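Apart from one protein chain that is not included, each protein chain of the complex appears where it belongs.
By written order: A and B. Residues from 1 in each chain.
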Amino acid sequence: MNLSSHLPILIVVIPLIAAFMNPLIGWRQRKFCNPLAVIAVSASFCIALLIARTVITTGRISYHMGGWAPPWGIELAVDHLSAFMCVTITFVSLLAIVYSKNYVEKELAEEKMVPYYTLLLLLIVAMLGIVVTGDMFNLYIIVEMLSLAAYALVAMSEEKRAYVAAYKYLLLGFTGAIFILLGTAYLYIITGTLNMADLSVRIQPWYGSWVVFVALALLMVGFGIKTALFPLHTWLPDAHSIAPSSISAVLSGLVIKTGAYCIIRTLFTVFQPRFVIEVMPVTSALSWIAAIAILVGSLFAISQTDLKWMLAYSSVAHIGFIVLGVGLATGYGTTGGILHIFNHSMAKGCLFLCAGAIIYKTGIRNIYDLAGLGDKMPVTMAAFTIAAFSMVGIPPTAGFISKFYLGLGALEQGTWAGWVFAGVILLGSLLTAVFYIRVVNNVYFGERKRREEIEKDEAPLGMLIPIVILAGGCLIFGIFPKIPLALAEPAARLLLGI
Amino acid sequence: MSLLSVIVRTATRWLIPFMQLFGLYVIIHGHASPGGGFQGGVIVATSMILYAIVFGLSAARKRATQRLRLVMESAGPLIYALIGVLGILVGGVFLEYRIIPLPYEPHITSEIMISIIEIAIGIGVMALCITMFYALAAEEALAAEEVK
Partner (left out) sequence: MILEFILGNFNYWICTALFLIGFYAMIAKKNLIKKAMGFDIAETSIFLFIISTADVEGGTVPITMGGEVLYANPLPHCLILTAIVVALTTTAVALSMAVKIYEHYGTLDAEKLMEL
């Protein structure tokens, strides 16, 4: 028995088993739920690192479920992009679970604790499932599993509008699911296969057929809803601002990124880069939409006064950055897009966890009431500042590297459109600076309402450690960008076939 | 007690065992003929839903308590996943159950394992469907109890 060849399935199955053991254990003792989840996701994190090492040294891993060879059996295919996503997902969600321990005890009703951990584990299982699967229909089912867990987690919040926000999310998410299913069905009808690698070969004679165009359009709209790409983003601010903060961090940091992963997979693995760039210029259409998303998302974020709403709209803008990188379809551009998935999930995860800590300690949500928090919660606010700088893209934070790559990619295109995109990236970063620097300014230099002495009152250690690790990550991966680039660069090159 | 007439109650008492038997038949034969864990589980769940409709939710909740359903809901997927892991433990790949060392031919072993998986799915789906119905109906039942 050699476990190293089973890594792609073990990374999914360990949290899955933990998710279903959770109700049984939580039924006896609620306090065991958190350690169980931490252990399971830590194991997944170690496996993700092993997968990353294996992929870097030996290339694509293919795992045949039940011993049935593809294209008949279900294949788990892990390439550089999947490994990159696995590490990102397990890293951020592990920290979110560690953070949950104190947070959930205070912010959620006691009987919600067991379902919270079960659903969170299922959410993580689904995200990992999406990135390791090599089968189109499997992808649809797991995307739905992800969405179901996300709807329930949003509805779990104690906020007044939680159910309405969750219902809105459900309606739009289900519409997306319908489109994905129909698109997958079209692909199956014309090719008779569902395996992605097999599909990419068999679909080639059909390039130019209307069915392929319609299928691609349906898949793009479906995954666009799941990703909250600009005109389809309306569910995101509600759902992400109302969910419990630890869940917001996972939703905003990871769940919408898996949608972006699906877009990348569909464009460059199922369809050939040649087709989506030249025959049917989906990528340039996506770039323009993403450019609008960056500007509109930033402008919406500027007009918000609620901290979590602002962060949620900022996600709309940054999904724009990621999709823009994908749409540029140049070596640097796509590397920047993929790298931004990692950098943004760290920064946005950190910001939402900080927002959660602020709400946990003070209950403040309005950004103009934050004055004086720099003295009250120094560590949290320092982390918030670093993460905010990373979002803006100020060197030496990680956000700078990915935006630099995006800019290079835009100029690499060499057309007038490339210059426009470079301008949009710059303008988007400036607009991001407007609303983040405003908060940071308020925190440290804002006019205090009461002139009394402010005592230092930090969030508990279990919440502080994940925040500090994420903020540290924003700095470390900004100073040593080679570490994530070791996976991101080959991933982009393999996808584009250059 | 139920508000429905004695005819409905008696008929239900007679019907439920047959419904459950048919559900079990569908589950057990799932590996070789049309049917399977999901369909059978839903049929078995229907019997409990009928029971709840006729005899009231509070009586039905005593028959299928929340804890029992919770255990069944978790046990179903767990058994499935563990059989998958068993394939890895005996040296194959995930869900490769035909090489599990039982004293039978590989295709018989495979059949047995699929049956176990179908039963597990059946258990899970049954508990889940009952829970879904009870959860949707719970509020009315509480209101009715308050009236009494």
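Convention: a residue touches a chain if its C-beta (ideal position, glycine included) is under 8 Å from a C-beta of that chain, and two chains touch if they have at least 3 such contacts.
Computed from a predicted model, the values in this text were never measured in an experiment.
Although one chain is not drawn, the whole complex shows that of A:Ala109, A:Val164 or A:Ile498 it is A:Val164 that touches it. Contact with the chain not shown here comes from a single listed residue; of B:Leu68, B:Leu89 or B:Ala135, that residue is B:Ala135. The missing chain, though absent from the display, is touched by one residue of B:Phe38, B:Tyr51, B:Tyr80 or B:Phe94; that residue is B:Phe38. Where chain A meets the omitted chain, the residues involved are 137, 140-141, 144-145, 148, 151-152, 155, 160-161, 163-164, 166-167, 170-171, 174-175, 177-178, 181-182, 185, 188-189. Think of the hidden chain as still there; on chain B it touches residues 33, 38, 132, 135-136, 139.
In this text, only the chains that are shown with their structure count from here on.
With centres defined as mean CA coordinates, chain B is found 36 Å away from chain A. Chain A meets chain B in the complex at residues 1, 3, 6, 9-10, 13, 16-17, 20-24, 27, 63-67. Looking at the complex, you find that chain B touches chain A at residues 67, 70-71, 73-75, 77-78, 81-82, 84-85, 87-89, 91-99.
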